[in-house]
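Take a look at chain A:
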Amino acid sequence: MSAVLTAKGLQKSFGAVKAAVDINLTFDPGTVVSLIGANGAGKTTFLNMVTGYLRPDSGQILFGERDIVGLKPRQITKLGISRSFQIPQLFNSLSVRENLLVAESIAAMDDPQAAADETLTRFELAPYAAQKAGLLPEGIRKLLDVSMALSSRSKLLLLDEPTSGVSADEKFAIMDVVMGAARAAGVTVIFVEHDMDIVARFAGRVVAFYDGGIIADGSPDTVLRAENVRRYVIGEEIPHAAA
Partner candidate 1 sequence: MKAAIVAIAPLVALTGLALLSPQWLVFMAMLALAKGVVVLGLLVLMRTGLVSFGQGLYFGIGAYAAALLSHHLHVADAAVMLLAGAAAAGLIAALLGLLLARYRDIFFAMLSLAFSMILYGVLVKSAALGSTDGFNLHARTFFGVALASGVERRVFLIAGAVCAVVVALLVHRLLGGHWGRLATGVRDNELRVAYLGASPYRVVYVNYLIAGAMAGLGGALAALAVGHVDPEMTYWTTSGEFVFIAILGGTQSILAPFVAASIFEALRTIASQYAPNVWQMSLGLAMLAIIMFLPAGLWTLAERRRRSV
Partner candidate 2 sequence: MRPSLSFGLCAALAAFVFLLAVPASLAQQPLKVGIVTFLSGPAAGPFGVPARNAAELTAELLNAGTVPAPYSQKGFGGTPIELVIIDEAGGPQKQVAEYRNLVPRVDIVIGYISSGDCLAIAPVAEEQKKLTVLFDCGTPRIFEDASYKYVFRTGPTGTMDNVSVALYLVERTPNVKSIAGLNQNYAWGQDSWADFENAMKTLKPGIEVKTSQMPKLFAGQFGAEITTLLGSGAEVIHSSMWGGDLEGLVLQGAPRGLFEKHKVVLSAGEPAINRLGTRIPDGTILGARGPFGPFAPGTDLARWLKTTYQDRYHVPPNYASFKMTQAILGVKAAYEKAKGSGNEAPDQDKIIAAFENLTFEGPGGPVKMALGKGHQAIMDAAVGTTRVEGGELKIVDIARYSADKVNPPDGVKSEAWIKSGIKK
């Protein structure tokens, strides 16, 4: 079974700050991988490079067999990589249903209306269907953001802090819905997360970032117990503080 996504020797720096130092990663189909690390460790930079928002200074990103470095976000999305955002990116003046209709229509579904209704049900968004996206509570915005990403029928779904800004008691419920939908769609999931309980519960593999590099990679059990991870990622000196 060949990898969905392979990163080879990715380098990226912003002035003096090194945001990616020789990143080499391989993701297998059907897996759920969590990227952890402190703020500025390079997780989002990695997502941004994979989705074409940033161009690596050097290195290769292979989606399947194809090198996607230099492609635009739109082209990468068309190939089958979609993403959600730390701050949900929605069409605020459109209703929830219309947001999904835009997504389904771009994804060229035969019947966007039916597809939108299906997504509404799957993500438990139906009660909000007629509300303007700009007026939704944060948790629902997060869900809508992910549901739009999934509706482009991608093979690889990248989620940037799917539970940030959501109250603690909602987090698991939201992740259950998201992961359920992802599993049903059969996509590979890579998600950035700060909440280690969520990571432990949903990830099959964890990659820990520190200062632009990878300091640990493996099953949740091993990685979350590794000493450097506990020190630099979960460490007491840097408590969970999502910006």
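Simple rule for what comes next: a contact is a pair of C-beta atoms (placed from the backbone, for glycine too) under 8 Å apart; a residue touches a chain by one contact, two chains touch by 3 or more; residues count from 1.
Here is how the candidates were picked: all candidates are chains of the complex that A comes from, given by their letters.
Since the structure is predicted, the reported quantities are computational estimates derived from the model, not experimental observations.
Here chain A touches, in this complex, candidate 1 (chosen among 1 or 2).
In the complex of the two chains, the chain A residues touching candidate 1 come out as 51, 72-74, 77-78, 82-83, 89-94, 98, 101-103, 105-107, 112, 148-149, 151-152.
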